[in-house]
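The structure that follows is given in the form of structure tokens.
Only one protein chain is missing; all other protein chains are in place.
Moving on, here comes chain A:
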Amino acid sequence: MALIDFWKRIEPSKENQFLHATYDAFFTFMFKPNLTTKGKGVHIRDAMDLKRTMFHVVIALQLCLLVGTFNIGHQHFVALGIHTGFIEAFHLKLVFGLVQLLPIVIVANVVGLGIEFYFAARRGHAVEEGFLVSGMLIPLIMPPDIPLWMLALAVAFAVVIGKEAFGGTGMNVLNVALLARVFIFFAYPTEISGDGPWVAAWALAEDGATKVADYYWAHTMFNPLFDAAGWSTFVQGTPFVAGYSGATPLALGAAQGWAQVDAVTGEVTGGILSQYSALQMWMGGIPGCIGETSKPAIIFGAIFLLITRVASWRVMLSFVIGTALTGMIFNAWDATVFMNVPWYQHFGMGGLLFAMAFMATDPVTAAQTNRGKIIYGFLIGFFGMVIRVMNPAYAEGWMLAILLMNVFAPLVDHYVLEGNISKRLKRAKEYAK
């Protein structure tokens, strides 16, 4: 194996910790190491390892990433009122999406992995794989126009305070990806909530009121190429459709009820252009965070995780049940227009399914006992719906609900374990008699 020879020859000395940890991370990425089991304990081990587990979550996210990328471009042109068909001007939307997304992915991973490598070297152990998934999840739960410095700050906060401070992968109490998002949510709320951030690359025109498309060099660098091919190009300064607000179906539903979401009239009512249908909402042609919009892509990822048994079906199932029941209660209560939104349509809105498939199922921060997982999932569903529907300022709840339950998961486990212990002690007393 010439390749192995090459790697072995360039192995740096162990005295340079950072260099060696980095080398080790890349080497074990290339090759499964030649470690063998110890003479005591098991002599053979299952072929599964943590790298593979983590990577299968990343695989499950790929479809979300792909559709999400394209949808960034699609939403931009829908706002401009041109190329409004989903696959019209495919090249423009894809290029636009990639130009928006790639810097986010790169910044999130460079910052996060850099910190991980540093801490691994300091502690003198191998770089752990946890950030492989976080580095893919974080871009998917960000708005497409997030300023990169803000993202870098959020990732650094999440990794240092949320994870390394607790001892690294497997020790963190809170979900790292959600911690990055919640940092931005509280520190820079306008960048991640309201109607503005979901459509990328715009600026206010000189009149100070109209929004117009605002490209920079990376967008327009392909223009000559498209021109030569006779395709449509990016046009700087194209004005937005009059009355277009960028409100998500969730925001519409919260403000005006389900009827407004499911009405493709093209008319401006109450200052908002109504432009969605239920089908559109489910398929993903709506503004929102990058990865959360396309439900078929998320469901595909969820099924992939369930079949490969990487994620827990208990959490997902009880999450859905908790959400549905709470939604039904709100439907029956019927005090506001948002409560009146049919419970099953909630699944198509906002980040609900994404939270179910990829956030609540994080094995480190979820409850760890099987019974605890069911309680944990159910309570996330319940609290998430309560926060989403009852919160007057900001109509979404999964991030906060999951972080809340992350904190309470050890308590849930504690009671499950106490039950096991007291059952055993009770039997012991009965026998002793």
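What we mean here is this: contacts are C-beta pairs under 8 Å (C-beta built on N, C-alpha and C of every residue); 3 or more make two chains touch, one makes a residue touch a chain; residues count from 1.
Rule of thumb we're sticking to: contacts and distances are computed from a predicted model.
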item: Protein name, per the UniProt record, of whichever chain is missing from view ("Na(+)-translocating NADH-quinone reductase subunit A", "cytochrome-c oxidase", "ABC-2 type transport system ATP-binding protein" or "Iron-sulfur cluster assembly scaffold protein NifU"); value: "Na(+)-translocating NADH-quinone reductase subunit A"
item: Listed residues A:Gln17, A:Thr84, A:Ser232 or A:Gln345, member touching the removed chain; value: A:Gln345
item: Chain not shown, touching residues in chain A; value: 1, 3-4, 8-9, 11, 13, 28, 30-53, 55-56, 126, 128-130, 167-171, 262, 277-279, 282, 296, 299-300, 303, 307-310, 312, 314, 342, 344-345, 348, 363-364, 366, 368-370, 373, 413, 417, 420-425, 427-429, 431-432
